[in-house]
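Sharing a structure here in structure tokens format.
A single protein chain has been omitted from the complex, and every remaining protein chain is retained in its original position.
The block that comes next holds chain A.
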Amino acid sequence: MFDRRLFTNFDWTLLGVVLLITAFGVINIYSASSSYREIGTPYYLKQLYWIVAGLGLCLTVCSLDYHMLEDFAYWLYGAVLILLVLVLVAGKTTMGATRWISLGFFNMQPSEPMKIVIIMTFARFFSRYPVFKGLTLKELVRPLLLLGIPAVLIMKQPDLGTAILVSLIAGSMLLFVGVRWSALATIFAAAVPTVVIAWQFLLHDYQKKRIYNFLNPDLDPLGSGYHIIQSKIAVGSGATFGKGFMQGTQSQLRFLPEQHTDFAFSVFAEEWGFLGCLLILTLYLFLILWGLGIAKKCNDRFGSLLAVGVTAMLFWHIAINMGMVIGLMPVVGVPLPFFSYGGTSMVTSMVGVGILLNISMRRFMF
């Protein structure tokens, strides 16, 4: 029987903030894509379809008790791992990267669900693992293996952005669980040679180039440096009050690349200025703190870990995307949740919100 408390406890604030951000996103996509000669359905309309689909999924996810996820976590982890291996063996290659499995009617990108699945896996792993004084180096071996296998597989595709994201999400959860200072120090000490080795053997030339260009965009102002230069000009020329809706010269003259997807925030920053950015940033910060609040209020460890994981996922997307468009981080192709154009990102983020809502409305169930 449906428990009435579920409806009474529904987290309208969370949903409201998310819907507010998506609304800004759609308006922004409308402006960002207005300089394109569009054929067929316009981007903003397609984005609306994705939002509706995402919301549907979000509500479905929050209607089922999240404790079910605990039972499925390892199975899902195994299944997505198999898909990741399958991608490397028989994936579809586009522009030099093999990230998709062609299912005929659409292309599936298994690294995307891995973001959610790693959260569930870690939540499940640590929910039954009492930690009192922080994880020791020895105790870290198993979780790091759980993370390492998918991370390396994703890196192989190559999809550096997603590999980093998955690692950051898992890393945040580890920090939440607690890691001993001694273990942290050892990891950092080991990280230095690892980075050197990764740079030498794992990173592709174009990825290295992006990092060089991030450090000095003027090296290749037409190539990968172009993104950063044009994006910084767009953001900065928005000044305090912005150039006005659909008045951004950088975007309307199409100086900005991928302006409705990864660089959507630059368009917003140019047109709405510092005040607009402040508003969006506040909304995102509120969302993150609210997510952490859900984790805090949750009565069981699994739910709490899940909430931290989902919040971390949203947080790192926001931090990396914004950092990228304002020249704080290299360009790694990470979308801004609820804001950038794109179905995959919208669906993943909405599923995440569904999980948060789920935990939030069931906090009184014990």
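Operating definition for what follows: a contact is a pair of C-beta atoms (placed from the backbone, for glycine too) under 8 Å apart; a residue touches a chain by one contact, two chains touch by 3 or more; residues count from 1.
By our rule, contacts and distances are computed from a predicted model.
Missing chain, UniProt protein name, picked from "Penicillin-binding protein 2", "ABC transporter permease", "Cell wall synthesis protein Wag31" or "NtaA/DmoA family FMN-dependent monooxygenase": "Penicillin-binding protein 2". Interface note: of A:Gly54, A:Gly91, A:Gly161 or A:Gly273, the residue touching the hidden chain in the full complex is A:Gly273.
When the missing chain is restored to the complex, the residue among A:Gln207, A:Ser304 or A:Ser360 that touches it is A:Ser304. Residue A:Lys296 is the one among A:Arg142, A:His204 or A:Lys296 that touches the chain not shown. Take chain A: the residues that touch the chain left off the picture are 35, 37, 39-40, 70, 127-132, 172, 175-178, 220-223, 226, 229-230, 232-240, 249-250, 252-255, 269-270, 273-274, 277-278, 281, 284-285, 288-289, 292-293, 295-296, 298-302, 304, 308, 312, 315, 319, 322-323, 326-328, 366.
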